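With one protein chain withheld, the remaining protein chains of the complex are depicted in position.
We call the chains A, B and C, going by the order they appear; numbering starts again at 1 in every chain.
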C-alpha cells in the first residue's frame, strides 16, 4: 500500500507533462534516490537547475545506479538488503544504502508519539520522550554495524556472485545519541541486575537481552545517523547501539528497556542467532563480530579491461577494536603484502585499505586478511568450519578470495585461500 | 523547466490514488528528501513498509524537516544555500544538506560524456575520462569546505537570526578521489610552472587560479562524497578539493586544468573573493580559512524551555590543521572553560565540541572560541575589523555570541563578546 | 544544584511512567515464568486457534510453508548433530516461555498482537503437544508453562570465541 519507486517516478513525469514542464527524458526512469533532469548538450551554454528548487534537500545524480539488494526471502516484511560495497568509497555508507534486516517491515513512527520506557530492577523507572533524551549529554561515534548472518551463503561453498551478496550486511555511519550508561545512572540500577531486555516498536516487537557490562561500557541510545536523524530503516526515531556486537542486538525503533537479573531467552537469541556446532550443541550470546576484511575492488562479477595497474581496495573491521593491519595476496596466499590503511583508523569501524597491483594478465587469486588491536588474525573459512562444523549460519569471518580469469573476469573464490 | 519538489510529491500522490494505493496522507506533503507514508496508530500491530520497496535507496523520515536555506539573491542561478547547522549531529553533513554556491545553476552532466583535460606547461597533456581517473590510486579525507563569504552579513552588526544564516556556508563530507600530485607527476610539470587554472563545466565556466605548491601538497580531484558519487550540487562528476582553502576555489564540475607561470586573474579572484581594506587596497589570493567556531545549540531563534541542564554544543574548524581546543563562555566572556572535543579530531575538518551547562534562568551571553594546532586563537570580530576595516565581505572568522533572555529565547549577539 | 559540576548529579529528565503505562508494553515472558499473564489455555482450544490463525502459513501439520515464510514448528529431534539439522521448537528451543513470548509479540504474522492471552496459552499448548512435549490434557498457564522441560534445554553453551586462535 505504498507508492513504489516506479509509480513514484512515472507519476512525476506525468505531472510534469501535465504542467507543461516535462524534462527531456533520456531514460524511462531515474534510479531510486534520484530525480531525472534533462541533460543539456553543453552544460556551459545553458543555465543549470535553479538553486534550492529541490526544496532544500538534494538527491543523488540520475546517473548513479547502485542500490541495496534484497535477498530473496519468502516475505518482504521479514527480509534483508545488502549494501553495494563494490561501489563504496571511503568508509561512510550513504544512509540510503545502509544494509537492512527487518522482521516486521519498516514502521512509520511519529517521534512526537514515541517514547522509551526504562523499568525493571531500578530505583526510578522512567519514560523518556525524544525531547527528553535530547536533553542529555550526547556522544557521536563512527562505527560499523554488521549482521552476524553476513556471509551465510558462503559457509559450504562459493555461492553468491558479488561482494554485495557475500559481504553486504555491514555498513558504517557516524551515530549520535545518549550513552546508555547515563540512563542507567539516572534510573539507579539495583544490585543483582545483570541483563537488559531491549525491545523495538515494530511489528515483530523485536527483542534481545543485553549483558549489563556491555550496557555500562559503550552502548548508545542513538537518534542520529550521518549528521541527521536516524533513517526509518535504521530505527527512526531511536536505536540501541552495541558497538562490535552482532547487528540484530542493535534494537531499532527502541521503545523499552527492562532491567533484570537473567537473560530473557527471546526467540532471536534461542531459535535464531545461535551457532549450531557439529556435535549438536549451540553457542548462545555469541555477540562479538570478529575481525574480517574483504576486497571490494576488484570483486565478483566485475571485468578488468586488461593487464596493467589496478588499485586493489577493500574494507576491514573488527568488533574488538581497531584494525592493526591488512595484508593482501595476489598469488593465492603464497605471499602476503601489507596494504595501506586510510586514516583515521577507528575502533569498531570500517577501515579502508588500498594496495597497488599490476596485473600481468594471467589468472590470479586475490584475497586479504586483517588483524585487529588484540592481535587476532582473520582466519580462513576452513579454520572456522574445522572448529564449528558446517551447520552454523552466523559469524562467518573467514578470508574471502576472488579469482581473476585471463579475460579479466572476477569470480567468487571463497575457500580457495 | 524541472519538476519541483511540490509537483513531484503531488504527482506521486495522484498516481498512487490512480493505482488505488493512496497512503493515508497525514499532511499535504512530505518534506524535501522524504516520502509521505501512512502512520499506523500502533506500529506493533501492523506490518511496516516492505523491505526495498523504496527501490534500494532510502529516504529520510517524513517527520524531519530541516532543509538548506537559500539566501535571497536576485537570481536562483547565481545563489547560495546554507546548511542547517542547528539540527546537525556529529561532524558529517548529510549530502542532501551540504551548503551550495552556484554561479550558473546546477548542471546535469552525464559522466560518460565528461572529461578532464590537463594542459599548459607540461610535457604530456592529458585527457581523462571518469573511468581513467578511477584507475589511479585514490585517497579519502573527511574535510570541511567553507565559503569565504560565510558570515558576510555579520561584519557590521548582528543581522541574521539563526546559525544557519550566520554560519551555514560550511559543511563536512568524507571525500574520495585522486591526489592532484599524481596527475601532475603523470603530465610532467615544466620548470617555471607556478599556477594552475581550474575550470568548471557549468554555465559560469567557473575558474580559479591555484598556487602550484598547494596543488602538489594536498589537493584532490574528487569523485566521491560520503561513500558514493559526488552530489550534483557538489560538482558531479568531478570536483577539485583544496583542503583549507576558501570554498570558491574547490572548482565543481571540473573539466580543465591549465598549468601556467602566472595566475589567470579571473573575475572570481579580482572582482570577487578579494578582501577590501579601509585604505582602499584589497588583499588577493587570501585562500586559507582561518580557525573558527560557533555554538549550534543553543542558537538563534531557539527557545530554552526553562532553567536547568543543557549541553552546549557546536562546531570548530581550521583551514590550517587540527583544532587544539575550544573554550566556551556562559558569562559574556568573563570566564572561559574548556569544552570536550569529539574524537577523532581531524585536521581541516569540523570538530564537534560539547560543554555541560546549567542555566539559572537569568539572561546570559554565551560564546565559544577555538585555537588550532598552529596556536592561532580565534579572534573577536572587533579584532578583525580593527585590522581590516568594515568593507570586507569575506573571511569573517570572529567569535559569535548568542544572548539568552530570561524567557529562554536565543538571539544573535554577534559583536557582544 | 546549579553550576557546572551539576553533571555529577542526577539530571532527572523524563517522567515516571505509571504502572499502567509499563504494563501495557511489558509483554515479555521469561523462562522462570516472570511476565506470564493470568489466564490459561488448552490443547483443544489451541488446535482451533492454530487451524484458524496459523495453519495457512505454518501448515496443517506444523510442517512449515516455505512460500509463506512460516517456519516448520515441530520435528527434527535427533538431527542437530547431523549434516542436515532441522531446528524447530521441538528439536531446538530451550524454553517453552519463548513460544508464548514470541507468539504474543509477533504472531500471527499478518495480525501481530491480535491474540488474547488465552489464545496464546492455548496455541502454545497445542504446539508443545504436537511436539510430543506435553500431554493432550495439560493446561498451560503462568505456573505450568515454566515447568515444561524442552528436549534441547541443555543444548546451549556460552560463546568461547576467539575459537580460531591465530594471533600475532
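To be clear about the criterion, a residue touches a chain if its C-beta (ideal position, glycine included) is under 8 Å from a C-beta of that chain, and two chains touch if they have at least 3 such contacts.
All of these numbers come straight from a predicted model, not from anything done at the bench.
Asker: Considering all chains of the complex, which shown ones does the missing chain contact?
Answerer: A, B
Asker: Given that one chain is not shown, which residue among B:193, B:276 or B:365 touches it?
Answerer: Final answer for the missing-chain contact: B:276.
Asker: Can you say which of B:139, B:240, B:294 or B:384 touches the chain missing from this structure?
Answerer: Answer from the full complex: B:384 touches the omitted chain.
Asker: Kindly state which of the options B:50, B:147, B:169 or B:287 is in contact with the chain not pictured.
Answerer: B:287
Asker: For the chain left out of this view, which of B:256, B:292 or B:354 touches it?
Answerer: B:256
Asker: Touching the hidden chain in the full complex, which residues of chain B are there? Just list them.
Answerer: Counting over the whole complex, chain B touches the hidden chain at residues 73-75, 77-78, 103-104, 117, 119, 124-129, 132-133, 135-137, 182, 185-186, 197, 199, 203-205, 207, 255-256, 258, 260, 262, 264-267, 270-271, 274-276, 278-288, 290, 371, 374-379, 383-384, 386-388, 390-391, 395.
Asker: Which chain A residues touch the hidden chain?
Answerer: 42, 44-47, 307, 309, 337, 356-358, 360
To be clear about the criterion, only the chains that are shown with their structure count from here on.
Asker: Could you please state the distance in Å, as a whole number, between where the Cα atoms of chain B are centred and where those of chain C are centred?
Answerer: For chain B versus chain C, the centre distance works out to 50 Å.
Asker: List, in ascending order, every residue of chain A touching at least 2 other chains.
Answerer: Answer for chain A, listing residues that touch two or more other chains: 77, 104, 135-137, 203, 205.
Asker: Could you tell me which residues belong to chain C and also touch two or more other chains?
Answerer: 7, 11, 13, 105, 109, 112-113
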